[in-house]
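One protein chain is absent from this view; the other protein chains keep their places.
By written order: A, B and C. Residues from 1 in each chain.
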């Protein structure tokens, strides 16, 4: 066979169920209980409004820098909606709706964004990893967790999140390659929000889709409309079933958009146009989902307003609780904790030195 | 378009021209001048015999550990045969035939393998990088060189070599991705010799071919019979032309086999069967090429024996020259050189300390 | 002379070096259209175009590995790692290649790259955005490790780093990016690498610092003077490696009392090397043990507590007074 085309074993598909006009492809509609649909709506709305509130708290100097999620609610919430509590989530830093869905109290998010380590604590009943800021590195943790799940004979999955930018990182490659070789129950959810700070998707990689990178690893890959919660749900559900069945990992590219700043330290006007943002605003995942719920008779016209009010009340209560909590935080001695399971001698000495110096420098003043 | 298959822009092909029985596909035969064909044959033979000689020198304790190339001569020599002297080669450590082709004196290889830094010197008239041992890392250097070539408006190319194992390394991913984004004249030649020490190709990655990894980067990819010098030549020539024309990078997977040990510290009996080695021996790139040359009337029946004799004489002369050279090497003060362009004060002090200590400890004895 | 922030001064250095030498190219994440997340490369892409100011994909090892190739070819890449907390991805390329290619090729290929990265705490940032791990680079033979402490020396040192034939890690104290302005000459100004400076003369004791810690150290020296009548000599290291220990040694011999200040964790930090040098070369002049006023051996806490972690004026003054009391 002198010069022959190599047939690729796997195909890469694109999935959209509820399009940007709210038109539904019934043949693909996932069957999600009404109650869950409403909870998903509520969570998206809560996350969106909370995001806005965080932004205003940040502008008032009441919290530090943080990465808003507006526009990406469906892309990550849709992916975790069918997970069990015992499944593992390995997030990046732009999955707040999923975090809330999994049980993170809003006030904890505020306290964390105010620079208190306490709020990084993961409660014993959640199998989720803390947020991970070094782009791309967390994917490997998901592979290790998935490996361990398989080793222990469990049917759980490890789902990890990352952005389009993360696909360029060497650790992305190593993680996907390991997941293929070891056939572990890992699900890689890429929130392709078109930008990595100021770098547009097209400058991140020359491959036409991110999903097709799966072909390099012999794992399944699919591209979905990331602003379509139903499509994200369906693709993730398929991946989760594949993983639970021992059939290996999946790369899901959710095509979405970061509608706000990269973080509150960023000025997107330097690198993208308002027109582009506007165009994506029309594809808003929340309004689209509301159209769907309304058409299903699950969301009456006035119900949205009621939800909005409920959500705002919830947020206000969380802000109040956070401010209350923070009054009791800040003991600097905490910084010596959790470096090791047991504090080594030398660190104890440093802790004592700190206490002594604090006292002595107070006196000197 | 609800659930649609994504059509991939690029196809991955397999190329074979001169098959393992010596049968030629004339429609694909590259036109290589007779003189060059004979020089290629001579170089393959020289490299093979020199490899064997190095192995025996190593077994006699006359040189240190080194990585034999036997079986892979065509896979790397075929790729560099059409390059200009001004093109750049960025090798791994198993490209000795290419190194010789580019002008490396055999004695320099012996001296290097005997642990003398002097033999790492790259002469001013060769645009080649020294061998690179950390697997996968050198690919990025080729991308940087290729970027610089483009920046300077030159038509040269940067060709880099690596093994199947290297494709798992994060730097591989970053290099290929950068090459796609920046559309640089880089050529990535993977010598897929089926093994990374004891790890078989199938455990290195789950993708059916290594060539298809090009799809992840939007660059060209092709798989070739790496024991077929003509196929390697043709694929590389195409890639070089693409690169010179400003059409970007290519990944070439040369399917070949490491017939000997990984390095002289390795015992392949632990991980592979003799039968496997035997099977590949029948695909030997040199005998196959000899059949081709004979059929073309370029290599008479007795010419091979004459070549063998000439090659052995050349090797013996190199061994002699190397042993002569090494008598004059070994001044320990060389270790302080080439750390920086100018020796910093503190290093000068250490060098003086070394000289002083050497004298004083001599006295003490 | 115009007054500039450190960001402006660094920008000036880059701009002028790029004007002077077309082999200087700038690359990194968001250095182009965005002008860098701290705006150090602001305006460069407008002036020099995207062939010389290169926005790269998100891959630190890739950025440095590619820079090595560019440098080997003969260019002078100035690459930015967005925060030093992500520079560890580049250690392999830096240690195994950038630091060694001159040696490996026995003089044929130098690697004149500069790896810039903001480092250090004090800007209320997220995790990984406040570290101080200059020890990693300082320990590598073949690498130069430079840390400026103000707009003027930042500019003059960056110019030298770019012109240097060897790989330079250039850590920029992000707490000082916009903290104050200094007069910076428009005309070319370079400062030699591997030279420390006496930032303040004094005879009673020696304070050795660098980067962002120079400010509290100098403030502490002022306070020691005004409140306690003590004259502290303050040395600004500027280059950590290869270290110029001549000034340190001379000062220690003069005062006999030395404190080292850095925000890096104490153990195996730069202070240890300074102490070792002083022990080797000024031991008999030391009156009291050299003090280390440093970060603790823990991860720098999230920002609500970081001032407790960072050495500040009170800790430096206190250490100095203890040295004098001993």
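Following the convention adopted for this analysis, contacts are C-beta pairs under 8 Å (C-beta built on N, C-alpha and C of every residue); 3 or more make two chains touch, one makes a residue touch a chain.
Fair warning: this is a prediction, and the values are worked out from it, not measured in the lab.
**Q** By the document's own contact criterion, which visible chains does the hidden chain reach in the full complex?
**A** Per the touch rule above, the missing chain touches A, B, C.
**Q** Using the touch definition from the top, which of A:37, A:140, A:159 or A:319 touches the missing chain?
**A** Answer from the full complex: A:140 touches the omitted chain.
**Q** Using the document's definition of touch, tell me which of C:52, C:92, C:108 or C:124 contacts the absent chain.
**A** With C:52, C:92, C:108 or C:124 as choices, the missing chain is touched by C:92.
**Q** Which one, A:158, A:214, A:254 or A:286, makes contact with the chain that was left out?
**A** For the chain that is not drawn, the touching residue is A:158.
**Q** From the list B:77, B:139 or B:166, which touches the chain that is not on show?
**A** Residue touching the chain left out of view: B:166.
**Q** I need the residue numbers on chain C that touch the omitted chain, in ascending order.
**A** 85-86, 88-89, 91-92, 95-96, 99-100, 103-104, 127-128, 133, 135-136, 138-139, 141-142, 241-243, 264-265, 267-273, 275-276, 279-280, 283, 286, 288-290, 292, 296-299
**Q** Provide the residue numbers of chain B that touch the chain removed from this figure.
**A** Chain B touches the missing chain through residues 64-65, 112, 114-117, 120, 133-136, 165-166, 168-170, 196-199, 203-205, 263, 265-266, 270-271, 329-330, 332, 334-336, 339, 346-347, 350, 354, 357, 360-361, 364-365.
**Q** Would you write out the residues of chain A that touch the absent chain, in ascending order?
**A** 88, 90, 117-118, 120-124, 129-130, 132, 134, 137-149, 151-152, 158, 170-171, 173-175, 177-178, 181-182, 337-341, 344-347
Please note the rule applied: only the chains that are shown with their structure count from here on.
**Q** Centroid of chain A to centroid of chain B, CA atoms only: how many Å?
**A** Here the centre of chain B sits 43 Å away from the centre of chain A.
**Q** What whole-Å value do you get for the distance between chain B and chain C if each is reduced to the mean of its CA atoms?
**A** Taking the mean C-alpha position of each chain, the two centres sit 40 Å apart.
**Q** Centre to centre, by mean C-alpha position, how many angstrom separate chain A and chain C?
**A** 35
**Q** Among the residues of chain A, which are close enough to touch at least two other chains?
**A** 168-170, 203-205, in rising order.
**Q** Touching at least two other chains at once: which residues of chain C meet that condition?
**A** 56-57, 59, 61-62
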